[in-house]
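With one protein chain held back, the other chains of the complex are shown just where they sit.
== chain A ==
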């Protein structure tokens, strides 16, 4: 007797549809751009979620901010590793509350800060970033003229690897980083192949291995970076940067600019974040400070928390100002 079952099912379906419609109409809109992380604010704690980018300098900022928020202001801090551009989206949605180190993303800034007003600027970090091409100092000492781009082609043969297919290898890192290297190599007519390591971790591992073997290499790298203390590197001079020379990235022929790194907060957090938002706004330190913490994390393999504690204990006067 299948009939009763069928009509019953139909009734159930109709009922469910009705309930769903009522629920939708009754509850109104659910704006997912205003949903915070499910792990935030557990057990009544006040929580701040910080975005960590994949490089160690960013980890150092976050470690110190976390330490101060947790020990001085009694917040609970969650960290999420997000790449640079998606971090803007996450910040605008409130999935993270702050980005502490941004290397300049004009498109995102226009979209979220100026148009949608979901993100606000929170001042500079105090650290100036610079991207460039580097060779290890031991190599530059043996061949001083390698530090000028005009002489690079003469060294292409020495910088060959199995991956670079008969040309010299210029190693690039994570795909999330700002890079014009492919265009630069083509436009400056260099006999080099850009090889993407795919992640900063892979790139660092490879550079350390090269340094151990005392082998020459040419790499895309940036300052401030803790690895310079472990593997001293010398910058290769590219044609100098002039305002606006990087406007057309396909025809670019100049070096990378120096960027004062910026902080950004979610607009809602900036408004209601209380002392935590205040601390993150005032957070401002120097390249040396950041390097000190980075080196403790990446080289001495201290946990970010321990490294932060050590720095905080030694620099009371610096961070006291952030709390006022």
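Quick notes
Just so it is clear, a contact is a pair of C-beta atoms (placed from the backbone, for glycine too) under 8 Å apart; a residue touches a chain by one contact, two chains touch by 3 or more; residues count from 1.
One rule holds in what follows: contacts and distances are computed from a predicted model.
Missing from the rendering is one chain, named in UniProt as "Glycine/betaine ABC transporter permease" (options: "Isoquinoline 1-oxidoreductase alpha subunit", "ABC-type sugar transport system, periplasmic component", "Aminotransferase" or "Glycine/betaine ABC transporter permease"). One of A:48, A:100, A:280 or A:297 touches the chain omitted from the figure, and that residue is A:297. Of the candidate positions A:128, A:187, A:206 or A:259, contact with the hidden chain is made by A:206. Touching the missing chain, out of A:56, A:69, A:190 or A:218, is residue A:56.
Interface with the hidden chain, as seen from chain A, comprises residues 1-2, 4-5, 24, 27, 29-39, 42-43, 52, 54-56, 59, 78-90, 93, 95, 111, 161-163, 165, 171, 174-176, 195-206, 208-209, 212-213, 297-298, 301, 303.
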